[in-house]
Structures are given as C-alpha cells and as structure tokens.
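Removed from the display is one protein chain of the complex; every other protein chain stays in position.
The chains carry the letters A, B and C, assigned in the order they are written, with residues numbered from 1 in each.
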Amino acid sequence: GCTSNEEAPTAAQTKAAATGGNSEPGKKVTIGFSAPAADHGWIAAITNNAKAQAAAYSDVELKSVEAGADAAAQRAALSTLISQKPDVIVLLPHDGKELNAFGLEAMKAGIPVVNLDRAFPDAKAYRLQIKGDNYGMGVAAATYIVEELKKKGVSNPIIGEIPGIDSLELTQERSKGFADTLASYGFKVANRRPAEFTADSGQQAATGLFQALPKMDALWNHDDDQGIGVLAAINQANRKEFLMVGGAGSKKAIEDIQADNTVLKATVTYSPSMASSAISLARLIGQGKGMSDLVELQVPKEIVLASETITKENASDYLKLGF
Amino acid sequence: MSDVTPTPAVAERGAKLPAQSPPVDPAETAAASEKAATGRLSWWRGDSGEGVRRNLGLIGVLVALIVIGILTRPDLYGDSNWVWGNILTILKLASVVGVVTVGMTFVIIGGGIDLSVGAIVALAGVWCTTVATQSYGAGGMIFSAFTVGLAVGLVNGLLISYGRLVPFIATLAMLVAARGLAAEISDKQTQVSDNRTINGIASTNLLGIPLLVYILAAVVAAGWVLLNRTTFGRRTVAVGGNPEAARLAGINVKRHTVLLYALSGLCCGIAAIMLTAQATSAQAAMANLYELDAIAAAIIGGTLLSGGRGTIIGSLLGVVIFSTITNLFAINGLSTEAQNMVKGGIIVAAVLVQQVQFGSLTQFLSRNRPTTT
Amino acid sequence: MSDVTPTPAVAERGAKLPAQSPPVDPAETAAASEKAATGRLSWWRGDSGEGVRRNLGLIGVLVALIVIGILTRPDLYGDSNWVWGNILTILKLASVVGVVTVGMTFVIIGGGIDLSVGAIVALAGVWCTTVATQSYGAGGMIFSAFTVGLAVGLVNGLLISYGRLVPFIATLAMLVAARGLAAEISDKQTQVSDNRTINGIASTNLLGIPLLVYILAAVVAAGWVLLNRTTFGRRTVAVGGNPEAARLAGINVKRHTVLLYALSGLCCGIAAIMLTAQATSAQAAMANLYELDAIAAAIIGGTLLSGGRGTIIGSLLGVVIFSTITNLFAINGLSTEAQNMVKGGIIVAAVLVQQVQFGSLTQFLSRNRPTTT
C-alpha cells in the first residue's frame, strides 16, 4: 500500500510470467528504464513495479537510471543510458513535451521508445505510448460527485478541489476534466488549493480550503497520498458535511472507502500498474513479438488506461491493485 | 569634563545643548527616566530600540494584511466565530515552521545557516513513524524524533566547527543525505501514524486554543528567554557578531557552534512530531523547502543573514505574516500564479513598509530639530 | 635597516634561520630572499596562491570521481569512444547551470545573493516560446530571452540598491513573482519551441563538440576576463569585500550593485535559451532550484558567501563536479535514495579534501622543520 507498514506492495501489480506463449523465455532483451526521482508513493510504485516485472522474466535485463531533478537532467541521464546500448527504452518523462526531442533521437538511432504516462506530442518520438487518462480522471471524479449530489438533491453545490503540484501539466488536465464535466451540469469549483502530492502539504492545503469554504458539499482530492493529510485535516477541523473523492487508488484509500467511516466515498484510478505493462510490452517489442490476445503481429502503438471509479461496492475487487 | 568648574562657556553650552537636540525617541527617554527612577533599566525592556521599532513595523504589515482580508471577504470576517477560528488556523499553520524558525534564528544570529531543517523534519518524522518505533508508543515516537533531530544537528555542528566546512555546504550536504536516508527508511512510502496520542496533538484544544499553538508559544518563549536572558544567548550574539572577538574573550566558539546546530536540530525534532501529528503520517518529501520558509521568516523579522543580530519575536512575526498571506490567498481563492505574483509584491512591500517606518521616524525627528547656523 | 653591513651576527642568523625553516614554498623563499636583500623582516606571507591551490584541490576531487567511475564501471570506461562521449555529456549537463553560476559568482563576490535565477530562466524561457515571440524567429526569441533576463535582473538590483531590501528577501520575492508570471503567461502549459535554429543549439556539434559547451566556454571566458581584467571586476571585489572602502574610494556602490544583478539576469537569459533548446520547450516550473545548484557550485568553488572573494574557474569546477557526481550515479544506476545519501557524503568529502590539501601542506612543512628548543 502507500504505507510501508504493509508488505510487498507491488506483488499484486506485477503479472506472473508463467502463462501464455509470450512468457516463454526468448531472445535476451536489455531494457533501459528512467523515471523521475520517487518522492512520493505513486512514482515509487512505478519504479518498483517496473523492477518487479523485469525480475519476473529471465530474459530481461533492466538498466535503470533515475531522472534527476528536471528534464535537462533526465536527458543527460538518458544519454548515459543510450551509451550502454539497450534494446528498448522505457521512460516516464518529467515532461512529455520536454523530452519529445529525446524520443525522436532515440527512435532515429533505432532504439524503440516506450513512453509512460506523459505523452510525447510527436508520434515519431515513440514506438509505444501507455498513458493514464488524466482528463478522464477529472471526468470520472466529477461524474461521481454530480451523481451523488443529485441523489442528495443539492441544487447549488459548493465544490472544493485539492490538486497536486499545480505547475504540472497532468494536474492541469485533471482539473480541466473536472471543471469541464461539472460545467456541463452547470456546477463549478468554488475554490481550489494546490498541494504537492505529500500528506503534509495536503493537510495544509485542506486546512486553508476549509477556512475559505465554511460549508462544502463535495471535494475532489487529486491524489490519495496527499489524501492522508486531507483526511487528517478533515478530522482536525471536524468537518463531515461533504463527500470526498480521491485520486490514483492507493491501498489505504481503497480500505477507507471499503470501511466507509470517513467522508472519502470514492477514488478514481490512475494505476501505477502501467509500469508493469510497459516492461512486458517492451520485452515483446524487443523480441519482435505481438500481444498474444491480439491478432496483430506487433504490439500496438498506443494504450490509454481507463480511469475507473472505485466505490464501496467494488472496493474489494480493486484492493489488490492498490499501491 | 567631570572635574571642570563650569566656566561661562560651558554653562552656555549646557543650556544650549538640550534645546538643540530634543528627546531622540520615546523609547529612549522612557528608558532614561526609568533608569533615573530605579537606577537600572526595567527587566523586560530590550536594549535595542531598533528591534522594537522593526517589530512594530511588522505588526503594521500584519494589520494591513488583515484589513485587506476584511475588505476582500467582508462576508467571512463578519462572523466573529469564523474570525477567531481563522486566527487559530493561521497560528496552527504557522506553528510547525515557527518552531523550525526559532532554531534557525539562533543559527543565523550565531553566524551560520541551516539548509537541512526541512530534511531533518522529514527524517525525524519518518524515523518516528516506522512500524518499529510506533510499537513503543507515543513516548518512543517523541523520544526518537527528538533524538534524531538532535543527532543530525550535532553532526551538522561538528562538520562545521571541527570539520571547518562552510555552513551552507555542510547543511546542503546534510539536506541531500537526510532526505535520502528518510527515503531509504520509508521505502519512499507515506508512513501512516496509528498512534492516537501523537495524532491527537494536532486535534486537541485546550481552552479553545489548539495544543499546537501552545507548543509554538512555549518554544518561542523558551527561545526568547534563551536568547535575551541567558549566557547562551549572549554567546550566540557574540559568536555571530565577531567570532574572533568572542574567541579572544574566552568563549569556546567551536563548541558553541555545535550547540547552535544541535538546538536547530532539536527544534526540527519537535516540528517533526507536530507535522506528523497534523498529517497523521510522515514521508521523505515532507516539510519540503521549509528551510527557505524559515530563513525568509527570520530575515523578514530582522535577523541579519551575516549574523550577530536578530530577534525571536521578529522571526515569529515573519512566520505569522507568511501564513497570513497564505490564508489571505486561500479565502480569496486566488490561483497559484496570481498568488505567487502578488506574494512577491507583498514581501517587497512588507520590507519597504518597515523601512519607511524607520526612515520617517528619524527624518521626522531631524526635521523637527530647529536648524542652527 | 636596509643599509646594514653584514656583521658576523647577521651572517650567523642568516646561516641559522634557513636551517630552522627550510624553504617553505616558492613564494616564501622569494620573500625570504627579498628579506635578505633589504635586511628587514618580510612584510608579507604567501598569499594569492590560495585560490590556485583550492582549484587544484577541486581538480583532485574531479579526478577522484572519475577514478571511482572507472573502478565501478570498467566495462564502460574501457571504451574510449564512450569516455569521450561521456565527458561531453557531463559538460552539456553542466552548461546551463554553469552559465547561471557565472552570473551568480559575480553577485556573491559583490556581496549579494540571487535566489531568483531559476525563476528568471523559467520566465525568460516561457517568454521566448510564446506563440507571438516565436513568430519573430530565432532572433526574436533570443532577443526576448536576453531582454527579460536583463530586465528582471535590473529590477532585482534596483530593489536592493535603491529600495534597500536585503538581497535574500528581494530575490526571494522575485523568485515567487517571476514563477507566478511565467505560469500566467504559459497558462501552466509546456510551450513547445518549433524554431529549428533554437532547437538546433542543443543538437549542433562543431568539431565534435556540442555548441552548448562552446557557449559555456565563452561565458566562462568572458566572466574570467570581466572579473580579473576589467575595472568592473576589480570593483566587484571591492564592493563585496569592503563596501565602505569602495564607497570611500569613490566607487558608486549602488550603481555597481544594480549592474551585478543585471549581469546575473543576463546570464539567466542566456541559460534560458540553452535550456529551451535542450528541452525544445519551456514551462513555468523549469530550472527548478537552479539557484541552489548555482550557489552551491560557487561556494564549493571557493567563493565566500559573505562576498569579496571568489573565482570563475572555481565556480566552473564546482558545477562540473556536481554534474560528474550525477553522471556517476547514472552510469551506476543508483536509486535516488542511495544517490542522495552518497551525494551528501561526497560533497562533504570534496570540501574536506580541499582542506586536507591545504592543511597537510602546511603541516607537512612544519613537521619537517627540526624542532627548536
């Protein structure tokens, strides 16, 4: 889970390598992997999942470099990676647009690039792109909130939002999806206080938000890690008049939803399991194989993971995917 | 002069001088009359009028911020319950950084700087929320947070004093290393605190005031006494103001420096417990950039970055001003970018206001003095 | 004294003293011979060698880092092509921060500090990649980046000089405000640069060496000349080392301070173009915490945080050391947490090595001197 108080968080998110023809050991594949420094649970899960998935294959060697502080540093790290001649590169870029040029270079040099999560604008810059659906997260959260509010018969709801780091494009997309969907029902966000994907920043952002909105009907918090702090703030402020939706789908959040003793009623997924899939598919690309359930001979070019809504009803299904 | 019989010339000057230089400022004359009355200055009055005036300037800035709040959100400020709650919220928000800033103020007055405070808070927080530590209960958690803070501070101090590293570099290295260690210990996960007592620190109120605010008040009071009324504080000022003079006056500058960083580390340990309680969890990235907040608050509060001067009250006011600004933005729902642009302006304005306060006072006095030619 | 004829006593001392103190270092022996010539005790002791020795220490650290690289990845270092490519990678990585650090070095030597450099890079980068600016082509983009950098630097300088704000606070306010403005302009989006010329800056090689490295070299060379060979540079040392003396010598300290921050801003403008070219895009969060990198590099390179002393070469070495460390971690695939812990240690070790270099030299010499009693 998102707490190290629990064990082997990644086990459920990696796929055992024992089923199907594709898992048969094949040509040896060296995969270069790069993701930003893990300073919070979701990115940590990405790296851990990638490593665990690679370890599950006997024919995969994973060479990972941490991306450093920013896009420029990640480029430098990637050039040291390229100089070690990997067969495929899997990367979660700091920023898709900033690393687009790198993708082009690597592809031109004949190294297939698997891009995770943050899209390259240029289709020639990647062989495969696996994205979470940030905009879709916002849509899902808003849809759930709107439905719940309808059930309660609230006509002019006060809705709060606690995004993550506000300067990131992914935050922008999430907020846009949220705002667009609310707008289609004539609702709007009353106040949004960004946090930094950490519990303490979540607590402080939430405290500020509560001060600004003495009454609230619903709250969307983009990230379950910072949600720990948001829930703490809710507790400390003694507020329970609203419903809260989380984001990403951490184990603790799913447990809270299942227990149904907090204001957290749902969370919309953005699963780090995409890293495991990326490694599996990178291996296939390296070996020139296709996905065995598809008719096509090669791995497809783009996969967008759906953002699902976890509620009390389906929580038990998702528990094993919580990170 | 003392044994000269008053010649006409002297007498004349004696009569002239008071007319030429009227009472300089209220504080000084008050002090002078008190001195005359009791033979010594009153216990509580600081010696440095400047610090007091500067703090008055800061309070002026604070009032201005609140007035802006009232003007922009009259609806909220109309509700006295809300206002009281908001004041407590601001103080609660200020409490963690405030405790860190007290330690930082000592370090800066002592001629150093501590860039590792945020990292120490994170390391202490992570350390005290591991499964193993939590099994010892609240006492064990508090003990381990304090110990970790103190120990890291000691290492900082030793590196700087005896390793002769520049404070900036030593504590920067510690920042990096401590965050790394915190990530290692927590396996980069957010560690939830299950301890009710600890978590209760953030939600307990006494007489309607949050426990966190009491802790802040206690640390500030202790810091004030330590700085202004103890030999430790005097040494700190001496060590920061002129280390060579301090050394030649028999002060053990190296040992004192070690103690200063240890003190800062201890404050971080206290802050770690407070922050962990607030977030009911700890992680390696927590207390991000608190070093910047603490240094900025201390400097806005009048602490000289080069050491030798500063006040605890000023630092506290600095922290409260920053959290009032944040609060002002929150209740007005400003977007981050607008917020940042306005914040830069407010910081500049705040410092300028302090100076105008100064400048005008002295100018006013010199203008009022009858010109003599 | 200078006209004393060598009596037996002098001859005796002349014979005795050298035996007691063998040639200490070239500078000192030179002084000694001068002393013999003039017959009076020398007026000085070895001096400016310190900067040079410090830089030698830094080169030693660099060599040690490379040796560690060779030991840990002999496979890679076996390939001379790879080694050359790796060196260029390190230099390319250093180039942007390097340019920023040159400006920062001037500001710190001049007694200030500039926390806004990262924000200026971001603002200049965002400004020059707006659709409107891009429509003017590469020239327009470069012009606007330089102008924005210069203008923001000027504002910093004016606030500090004439607004009498503490540099730390003024540039902190600017940091916040400039990032806010950059977010506003870019609407928090990453702005892609479509300009081939600009993007080409990062991918062009001349004689096998990346253009970015040439730019870094040019800025460093210009900085060196400016600091060491022009009145501007010499006055910078005076303004930082002893502002009162500079003022008494008729230097316009305020105007000079403005120019220093403007220079730093201009360097940020150059860096913005380089970084934009590398990322083929710009956004408000780019160049995050470059201020810390630049300050740390300058200080590791021997610049005094309190001003009045520092070298451009030292700062360059500081930047290169940091990027070599990053590279070392990358080729060894270290995890961030291990990386951070090790990095803290390396920083401390690097500074200690420089000191041992110093200390041991003098100690070694004094040990070798036969004790006299």
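Methods note: a residue touches a chain if its C-beta (ideal position, glycine included) is under 8 Å from a C-beta of that chain, and two chains touch if they have at least 3 such contacts.
The criterion applied here is as follows: contacts and distances are computed from a predicted model.
The unshown chain of the complex is recorded in UniProt as "Ribose transport system ATP-binding protein", chosen from "Ribose transport system ATP-binding protein", "Putative acyl-CoA dehydrogenase", "Nitrogen regulatory protein P-II" or "ABC transporter". Among the chains on display, the ones the left-out chain touches in the entire complex are B, C. Summary of contacts with the chain left out: across B:238, B:258, B:296 or B:320, the touching residue is B:238.
The residue from C:175, C:251, C:282 or C:321 that touches the chain not shown here is C:251.
One chain of the complex is left out; on subunit B, the residues touching it are 1-4, 7-10, 12-13, 17, 20-21, 24, 28, 31, 40-41, 43, 47-48, 229-234, 237-238, 241-242, 244-252, 308-309, 362, 365-366, 369, 371-373.
Even with one chain removed from view, subunit C keeps its contact list with that chain: residues 1, 4, 7, 9-10, 13, 20-21, 24, 34, 37-38, 40-41, 43-48, 229-232, 234-235, 237-238, 241-242, 244-252, 308-309, 366, 369, 371-373.
Quick note on the criterion: only the chains that are shown with their structure count from here on.
For this pair, subunit A with subunit C, the centres built from the Cα atoms lie 39 Å apart.
Inter-chain centre distance (subunit B to subunit C, centres taken as mean C-alpha positions): 31 Å.
Residue numbers of subunit A whose C-beta contacts span two or more other chains: 38-39, 166-167.
Among all residues of subunit B, those that touch two or more other chains are 183, 188, 284, 336. Only residues 37-39, 47, 63-66, 68-73, 75-77, 79-81, 83-84, 95-101, 105, 121, 165-169, 171-172 of subunit A touch subunit C when the two sit together in their complex.
Partner subunit A is touched in their complex by these residues of subunit B: 76, 79, 82, 85-86, 89, 92-93, 130-131, 183, 186-192, 194, 199, 202-203, 275, 278-288, 326-327, 329-333, 336.
Note for the complex: subunit B touches subunit C at residues 159, 163-166, 168-170, 172-181, 183-184, 188, 284, 292, 295-296, 299-300, 305-306, 336-345, 347-348, 351-352, 355.
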